[in-house]
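One protein chain is absent from this view; the other protein chains keep their places.
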Amino acid sequence: MTPVRELCEVLERRRVGAYHALTLVAPGIAEAARPGQFVQVLAGDDRSFPLRRPFSIHRVERPGAAMGTAEIVFDVVGPGTSALARLRPHDVVDLLGPLGRPFTPPDEPAGCLLVGGGYGTAPLFFLAGELRARRCRVDFVVGAATADRLFNAMEARRLGHSLAVTTDDGSAGRRGLVTDPLPDLLARTGAGRVYACGPMPMLAAVSRVAADAGVPCQVAVEEQMACGTGICFTCVLPVTVPGWRGPGNGGPGGEPTRMARSCLEGPVFDGAEIAWTEAGYPGGPTPELELAR
Amino acid sequence: MTPVRELCEVLERRRVGAYHALTLVAPGIAEAARPGQFVQVLAGDDRSFPLRRPFSIHRVERPGAAMGTAEIVFDVVGPGTSALARLRPHDVVDLLGPLGRPFTPPDEPAGCLLVGGGYGTAPLFFLAGELRARRCRVDFVVGAATADRLFNAMEARRLGHSLAVTTDDGSAGRRGLVTDPLPDLLARTGAGRVYACGPMPMLAAVSRVAADAGVPCQVAVEEQMACGTGICFTCVLPVTVPGWRGPGNGGPGGEPTRMARSCLEGPVFDGAEIAWTEAGYPGGPTPELELAR
Amino acid sequence: MTVDLAVDLCGVRLKTPVLAASGCFGFGREMAGWVDLAELGGIVTKSVSLEPRRGRPTPRMAETPSGMLNAIGLQNPGVEAFCATDLRFLAEAGATVVASLVGRSPEEFGRLAARLAGEPAVALLELNLSCPNVEHRGEVFATDPELAAEVVRAVKRSSNQPVLAKLTADVTDLVAVARAVVDAGADGLTLINTLLGMAVDVGRRRPRLAAATGGLSGPAIRPVAVRCVWQVAGALPGVPIVGTGGIVTAADAAEFLLVGATAVAVGTGNFINPRAVVEVAAGLERYLAGQGAGSPAELPALFKAER
Partner (left out) sequence: MTVDLAVDLCGVRLKTPVLAASGCFGFGREMAGWVDLAELGGIVTKSVSLEPRRGRPTPRMAETPSGMLNAIGLQNPGVEAFCATDLRFLAEAGATVVASLVGRSPEEFGRLAARLAGEPAVALLELNLSCPNVEHRGEVFATDPELAAEVVRAVKRSSNQPVLAKLTADVTDLVAVARAVVDAGADGLTLINTLLGMAVDVGRRRPRLAAATGGLSGPAIRPVAVRCVWQVAGALPGVPIVGTGGIVTAADAAEFLLVGATAVAVGTGNFINPRAVVEVAAGLERYLAGQGAGSPAELPALFKAER
């Protein structure tokens, strides 16, 4: 399903804890979107030629009875997200999407552990819906720096069979990182799949824990993107390529890697496929092997 | 009185024929402004570094009972004026002003003929008020391409002892140019002063007619401006300097000229002082002399 | 007034004067879902080298006022993989392909040209003599007229496809470089590549690009690019020029065509509008009609300026 460009009317922008949730009329995108995919957003009529900004799709209302809407959740960190935070209903936003490779659900019903960090939890709700529709059990682990940066834990509780919460400062749930409860949970829930979205260091750690437990793990990464459509080679990260002939190496198992465009082959990758240390995030799967090289 | 920078709240923006009138809360500017002066306007939060746009002050409400407001009248011709046309009440606009040299009223009460072209009529209302306060008789001649581009003829009628109207297409008043009725009017009203504001070719023609009739004439010119504060030398036009030593010549009488900054020494000049032909507007005073060179 | 957008670029007929610039359209395949590749004036591929290149570390991009810096570092799968996959795809899609070549020596350029000489799908060659994202400034051949000419000669010896030499504005005398490559046999010129620039993250007190410096592109550089085309078109009349730099709208493209470019290439503009190449061409058609011009080639004669 090829992506489309849509000029989307803003239905609503509301605060959710430390974040903003933006609901847009986007029939084409709402029709085609799959969990883990993202949109490239251009807001405002600024003439300084700002690049688009990528955001995960938090959820969609498929067109039909409704007109078809897509929702994104964002944190204000700079000019682009500030422009989004100034949007009012009826303003128009320019979107490209759905972009990128989505999460792959298991072929057979299986237990799925969804691990979200900060706003990274947002796309996992979309995923949880799809997994449950496929009769998979869904358990949630969500973490953030502080309680207000946990995105909508209530919803996670509603959607999940169980919910574990961690915060760096202990202001909510257990004090610590999302990875702390992971080994227990994997054992207890007997999950056959791990799906994670959040900051890169967290994704590296989750991938390692899952690999150690022998559980397949898919992660949605965040790399800087100029185009989001595969044409600029800005968003690359090193992934392993068994038997690849090109230069360079550094994969988890020391096998060759290549620079993959995360907007095209990602943002969802197999966590064990990413050369985390080479990517600048030691603490990924089998780091000793990487460091050994 | 030195100019100030003021962040001005928009009170109102309304259509007046083909133009927009913008009323701004600007105590400092309203306090100091004199007819013929202008403001440098920056509207919107565009990050593409737009330069300020210059606009004549149409009228002011001196601070006191009221809070002090200034009004400009503008025509939408490009991005800057389009941004102004998008302004809504309570938006904030960044102004520098009052800038430039104002019209000089006669020391003694005298008959004054005010000649306005298009939106150039706007600042003449401000002038008319001042002249009448000095017990000068004020007569108006206003012209434009079409009826809807005559700025507020009603007001001109109210303020003036008499009003003559011309349009290029005859859609209002007499068909033709503002300069057509000038000689008669000068004779009939016995005006001792001419004050003009409008397109440059019109100012050249008015200056010639006045010069031929031997009546002193002040004109408010429009040159492109990058700064409006005298520091960039963008807005120059050639003016005569009796006995000046520098290079170059081309004044009406063939005497030396220099490039004067119209934002600093103008926008109001003595119409006979400008080297119209050299400035690119033949048809100014004594053109044959200029062409003779 | 009927308008024909077709232009002749070094003997190759382009359906429109608007191409996709190298490195800003991937290898074309990625955009097949957004535009009909056969309808474009042409696609200049990401520059290909003899061996695959990994490119520079990330971050590779930084947004700047009305532009962006990039330090991609010429990542590409190498000429063999390019021919096996990308070129085949483009041929089947019916695209007009301009293969951009990059090498570390005239000899490498020669071997690349030799490899592509037998590929009918390649309509033109563009020699990237000007990428700032290289380890040594010495690799920026376009900073040295003699070196640049040597590269062109090496390529012409091993290929009879028409050759565009892509130059940089970061030189003292662009006309001298242009004249040198034309004398060496270049059939046309592409002006300009990115300007060498740098941006700093003042909060973290470090460069915003991992490579420290990178290439500046986007509307910010358009005035420099237009000036370069104007200068070279004036000095070397009759030499076809592809104007590149900050083109986002049809009006931007018209600036280049008026000052003497035969065609234009849209780069960074594709990142914001994946249909930019098509929409700029459509806008040019309206512009030409409005100006009473029957084809892009008529524009320079309608431009009023003395040199």
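Letters are used for the chains, namely A, B and C, taken in the order the chains are written, and counting of residues starts over at 1 for each.
In the analysis below, a residue touches a chain if its C-beta (ideal position, glycine included) is under 8 Å from a C-beta of that chain, and two chains touch if they have at least 3 such contacts.
Bear in mind that the values here come from a model prediction, so they are computed numbers and not experimental data.
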Of the chains on display, those the missing one touches are A, B, C
Among listed residues C:Phe25, C:Phe271 or C:Tyr287, the absent chain is touched only by C:Tyr287
The listed residue (B:Asp91, B:Asp148, B:Asp180 or B:Glu223) that touches the chain absent from the view is B:Glu223
The one residue from C:Leu19, C:Leu216 or C:Val242 touching the chain left out of view is C:Leu216
Just the residue numbers, please: which parts of chain A touch the chain that's not shown? 47-49
Absent chain, residues of chain C that touch it: 64-67, 69, 143-144, 169-173, 195-200, 202, 204-207, 212-213, 216, 218-224, 226-227, 230, 246, 251, 254-255, 258-259, 287, 291, 299, 302-305, 307
Touching the absent chain: which residues on chain B qualify? 2-3, 5, 42, 47-52, 96, 223-224, 226-234, 236-237, 245-248, 258-259, 264, 280
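Following the convention adopted for this analysis, only the chains that are shown with their structure count from here on.
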Computed distance of Cα centres, chain C from chain A, in Å: 35
Geometric centre distance via CA averages, chain B-chain A, whole Å: 59
Where does chain C touch two or more other chains at once, residue-wise? 65-66
Could you list which residues of chain A touch at least two other chains? 47-50
